[in-house]
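Heads up, one of the protein chains got dropped from this complex, but the rest are sitting where they should.
Note that the chains take the letters A, B and C in the order they are written out, and that residue 1 is the start of every chain.
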Amino acid sequence: MSGQTSAMRLPPQPGEVINRGEPVEFTWNGRPVRGYAGDTIVSALAAAGERVFSRSMKYHRPRGLLSASFHDPGCMVQVGDEPNVRGAHRLAADGIVVTSQNTWPSLRLDAKAVNGLAGRFLTAGFYYKTFMRPRFAWPAYESVLRRFVNAGTVSPGTAHLRPEKRHAHPDVLIAGGGPAGMAAAISAARAGASVLLVEEEHALGGHLRWGSEADLAVLAELTGLVAAEPGIEVLTDAVALGRYDGNALAILERRHGGAETERLIRARAKTLVVAPGLIERPYVFAGNDLPGVMLSTAVRRLINLYAVKPGQRAVVLTANPDGDAAVADLKRVGVEVVRVEDARLGGDIVAATGRAGVRAVQVADGTSIACDLLVTAVGWTAPTSLLNASGDRPVYSPQAARYFPDAARLPENVLVTGGIAGDGSVEELTGHAAAVGAEAARRAARTAAAWIAATPTARPAAGTGAEESVRPIPELPVDAHPELFAGRTNGFVDFSEDVSAKDLRAAVAEGFRGAELAKRFTTATMGPLQGKLETVNTVAVVAAATGATIAETGTTTWRPPYVPVTLAALAGRAFEPVRYSPMQPWHDAHGAVPLVAGAWIRPDRYGDAAAEAANVREHVGIIDVTPIGKLDLRGPDVPKLLNLLYVNKWSKLEIGRVRYGVMCAEDGVVLDDGVTGRLGEEHYLMSTTSSGAATIWEWAENWLQTEHPDWRVHVTPVTTAYASMNVAGPQARRLIERVTKDVDLSNEAFPYMHVRTGQIAGVDDCVLWRIGFTGELSYELHVPAGYGLHVWQTLLDQGADLGIHAFGVEAQRILRLEKGHFIVGQDTDGLTRGFSAGLDWAIKLDKDDFVGKPELAWQAAEGSGPRLVGLQPVDPSVVPEEASLIMEGGSIVGRITSSRMSPTLHRSICLAQVEARLAGPGTEVTVRLPDGRLIAATVMPQHAHVDPDGGRMRV
Amino acid sequence: MRTSTNGHRQSPGRSHYPARYSAAELFRRGLVSEAWPPAWQQQPMKGSYDVVIVGGGVHGLAAAYYLAANHGITDVAVLDKGYMGSGGSGRNTAILRSNYLTPEGVRFYDRSVQLYQRLATDLDYNVMFSQRGHLTLAHSDASLRTMRWRAEVNKVEGVDSEVIGPAEIKQLAPFLDVSPAARYPVMGALWHPPGGIIRHDAVVWGYARGASARGVHIHQNTEVTGIDVAGGRVRGVRTSRGDIATPVVLNATAGWSTLISDMAGVTMPVMTSPLQAAVTEPVKPFLSTVIVSGTLHVYISQTDRGELVFGASVDPFTSYSMRGSLEFIEGLAGHVLELMPALGKVRLLRQWAGLCDMTPDFSPIMGKTPVDGFLVDVGWGTYGFKAGPVSGEAMAQCIASGQTPDIIAAFGLERFGEGALVGEKGAAAVGH
Amino acid sequence: MILLPCPWCGPRAATEFAHIGEVSVRPDPGSATPAQWRGYLYLRANPCGWTSETWYHRMGCRRFIKVERHTETNEVRSATAAGVAEVPGTGAGMTEIPDATAGARAGGAEIPAGGPAR
Partner (left out) sequence: MSEPVARSPIEPAPPVLVVDGWEVSGRRAQAGLTLTDCTPLAKLQVRAPIGGRAAAELAVPFGRAVRDPGGTLTAGSGPGEWLLLAAPGRGPVLAARMDDLAARCPGELVTATDVTHGRALVRLTGPPAAGVLAKVCGIDITEPITPDGAAFRTAVAAVATDVIRDDTGGVPSYLLHCERSSGAYLFGELLAAGGEFGIEIDGFTTEGT
């Protein structure tokens, strides 16, 4: 083939969608191809005389046009780095690089086509019956099988796409922009509804677009009326992917902003009108997959939309007026129609033969007719996807040879119209649709009124009069249609998967006696067409093989999405909130290594974490602890809440004091810890762990709202109202004194575990907590967040001569481990109850009630569960990695939960969970290192390795 | 006769396959165009059976198979309200692994992997177990610590698992973004070479064929509507196709397990939630390992057909709906692209949902109940398929011997009353 | 995209809410036996049908609400405020259809002490 465009291009057609004034050029397997704007990739190729576009999955048979629509199994191509592009739908565009898939060395000479010769051995499910011996050989077989994957390729260089989504709230959403969908839209909009009209093709109109001059006239009229209604938003090349609970619809726009960029609309429809039309069904006979075998709608699209001559000599099998219309179209454009087999009069196709395309067709009377085009029009499949998801179970009508929705099962907010609902003239269909549209608008208005009434932001509806009465919907006629599924020879049922009628019959014979089992065994309907062309034929063949009727055999469920959708469109921008402290600009400027902690980005360290830790012990350090959860508690009943949530006692906390507390869940498992300080008579500030901030806020609200609504407490999250920083080290007081006004910082006036408020660095309303997670003299400063950076910078400036350095989360982990403070979720786990965490001193079982009290009381009585202990390896240079196991013989008796080399003690230190009997001080245990070595370690008398008496914090 | 690993002599539950499967037989039948006989028999339903198993998925069918094959108990009926494998067995993402956290969990699932490894030859049915390796990514130091914990317990139990770093991860899965700039940077992973994927339907069919060949009756489209209990023990079951007298009922259902147990008057600590999954169109193979991210709630594998199979954690509320949701595929796609940004143009083909029975400690409920003769093999959460063979083997032994086998002793219903939950809760995360 | 009729905010996507679980009654912690307490902790009715449960409107009004939902269709037939006698103003979603069966079985159910013999 050369770059020529004209081999099969017809003179201008009345309804053509190509723009002959705008040529486009692209490459097909490296060779240039010219077409026109409006052409699809495949229509341009077909116009240039190309007939083969891919090779089939298993037998590598040549495949061409079948439906000339999105749903065309033979027209999947690779476009640039995009695999599996629907070539019969995707518009041709200048410069795109199109290649065929699954071909080697070339589309024309495909080496794997030898598989076709082995077809008799490669029956459906053959792989279940072989390759299992010897056992170790399967990987070798598997690697061969993987080479046969029929698909395009992904490129590691494809950019991370984030196409934006949007939400829509239409009163009426109409899925399908054919004549019925358009008529429904017009009528709904005229009744006052906002309408979203979604059409899968590149333009509104459905089958009218490739229809007669009369059809085109109706199309023009409907198009004008739609355009005249401001309440209708039209989306073309867009499709409703699925209907989900709450009448939520995922709408895929395939083109946006002039580019082939899919994006998603999340639409909440008050009423959904399903009007997708019908999909033409292929016929099953030998050779039915040869290039040149086409559906009647395919030839009509080629001729009327793209002005492409589908062949030179045609045989047509027709069972309906659409087949008859195809015959007329073919004749009109000069295709020689050598035979019309009319199925209504007993006509049939027995087989098609040829190699790279149809060469001859054998018809019912046994005659073999030479031709290069075989057109079939044997009936329709109702695309019931959106209805299945609405709880509908379509019912088979033998008279019409297709499925219909079960109207009785449709929910109130779903209506159907168009070909899926019945037959009739265009007038009958649009009349039905107009009634459906009006009724849809009425139901939507009723829903809208209910929602407005229930929504406090809404403007109360302006004096709505009496509710409109139900709009009657006429019955559509149903035309008789012969039942034509599989003919008298064996052909393909599933083109994507190379599954034949014989395969399905064999599956039934082997015991897979139902549509679902046969489908799973043969993989029929599992391919990229999702069963749109194959489902009904599959059911029909299985029904015939089991001796049941189609109705008894049922149908397979159409699962969403209705058409395949790119991961990028589904993901959208994938909102992933991130949180920063007010001091983040400083961290960025000072080389902080980021630590991702949930939504928070925190400094892990600025340089050497051990040196940062040592500086705290020797001089003074400052750490940004803004993510620590902070809850402002107000009201007379705060002590009741604290007594309920914490395991320890809170009734007597004086103003100006802070206290450490631990919370457990109802199963006694440690939930969170932190300190709470009393700022005023009925005013407290609670801190939680960083990761527990949201959880504990909800936890408190849950107890207040559902168990104790009579308690007078207000809980307000103020985590980020304050920039929080901890100044720790022997020089901490000297530094704080330099920047604080009106607070006596002496140890007597402001001792350990107390709280004060005052001015820091010129900023009012700061809260100072004297607490010590690091084990040093330290002040935790909570500063109004807008001034965080100012205070932070001021402290660093003022502390320069005192040796101040910022330290990160890693240094804090070292310091707290030296001090023996546990971290909830690291040193405790999902089963660690209070006493296992060493909280014997805190848990007050004499309180009337607190969360988790019964379980803790039973744990106390039984002495059950492991114990958290301080642990030191006998060899001080060995730091057992966290999660190293503690062994006793072959049994696991504990594990290291935290471990570091202590810069203060210059030895390894740990916290560990061990069985209670091993928790006694001085007990020697065996630690198994990840490399398998066993080392000895000693249980310490307490968790703290440095300054167990706490003298350093109290100076 | 050979000895099963449980020490029971294999009784004369020999197979009577109408046709053995092999390449030679495939070739012969191809040459002479001889059809294959049915893989299993359709039997009339009897009025009584020694054992009735409710649920024709991998658990129920495996239990039936091992009852017949290991213990010679063949008067067994397997009932399913739909077709065999229509529940969780046909809806899971077919990932196998044994890298659990607790010793009892590791031993149990390791036994399952061992049985899976020889299943194709045991059942004369290619179940296509592809031991391509399983990567569980860690995106935080906390999750890295949990990975190491699992690795250490695995090693002690003799299961191949190790923690590896980003460079090694990149070699195993080149499409993964392991750069530190990722929104959720990959800090390491638990690498578990024996893990992999399998053809889930084939496991169901293989067990069904094996059980049927040993005399087990499989009744599809047979819904259990009641369980007769008198004097504290089971007397029979009522079904949509008639009543069956039996002294032993095994509840091997998923999704509806509380409804079946309710029929016997046994209340269970189970909440049912949908677990959704999705599959893409095929693309040429580029991913050879199984990839799991607990933080991003996603697991990814590529089948031999080229499809990418995705799963996630269970829906965030209880439901018996299997309709699937939009937010699931949206979140899933977002998370897949966080891990593998170059897959944006791959198309999602199909989504579906199965039902998971979640227990408070992410471990199953197996063995006897307060009602004599009513046994359960339920509460499988999101990990039931992995445990099919070992559960079938253990439940068959439990039924045959009347004793609870050691390998499932930790999973008894009584643990909830005793407050002795299984430690898998210790590191609850997405568990695939 | 289930729509939950928040009695405060009006209909909102379920993704704005956190599912707390079946409505349960907390036994008296002073007198509860282990069987009663662990029944409260672990046992659930888990009906396939109507259930009474608590949701928290995390992204909205931040109120806990009681919802009657069908667990198979996900249809909601009532949603009421927790801990408040009535919602002033709109009266939205206040229709409560009492259902004695939902949630009743697990309420106060006990775990059999000791369980079956091993």
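Definition applied: contacts are C-beta pairs under 8 Å (C-beta built on N, C-alpha and C of every residue); 3 or more make two chains touch, one makes a residue touch a chain.
Everything numeric here is computed off the predicted structure, so don't read it as measured data.
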item	value
Touched by the hidden chain, restricted to displayed chains	A, C
Full-complex contact with the absent chain, from A:168, A:450 or A:665	A:168
Chain not shown: contacting residue from A:784, A:799, A:852 or A:880	A:784
Residue among A:283, A:722, A:807 or A:835 touching the omitted chain	A:722
Residues from chain A at the interface with the omitted partner, ascending	164-169, 194, 257, 266, 268, 448, 451-452, 455-459, 461, 573, 575-582, 585, 599-600, 626-627, 632, 634-636, 712-714, 716-722, 739, 761-763, 784-791, 794, 797-798
Residues of chain C (touch criterion as defined above) contacting the omitted chain	8-9, 12-13, 15-16, 58-63, 81, 84, 87-89
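In the analysis below, only the chains that are shown with their structure count from here on.
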item	value
Comparison of A-B and B-C (more C-beta pairs in contact)	A-B
Interchain centroid distance [CA atoms averaged], chain A/chain C, Å	28
Geometric centre distance via CA averages, chain C-chain B, whole Å	30
Multi-partner residues of chain B (each touching 2 or more other chains)	321, 325-326, 419
Residues of chain C touching at least two other chains	1, 14, 18, 34, 41, 73-74
Partner chain A, residues of chain C touching it in the complex	1-3, 5, 8-11, 13-14, 18, 20, 26, 29-30, 32, 34, 37, 40-41, 54, 56, 58, 62-64, 73-74, 82-84, 89-90, 92-93
Residues of chain B that touch chain C when the two form their complex	256, 258-259, 262, 267-272, 316-321, 325-327, 360, 367-370, 403-404, 409, 412-419
Sites on chain A touched by chain C in the complex	244-246, 248, 266, 268, 391, 451, 453-458, 666-667, 698, 701-702, 704-707, 709, 848-849, 853-855, 858
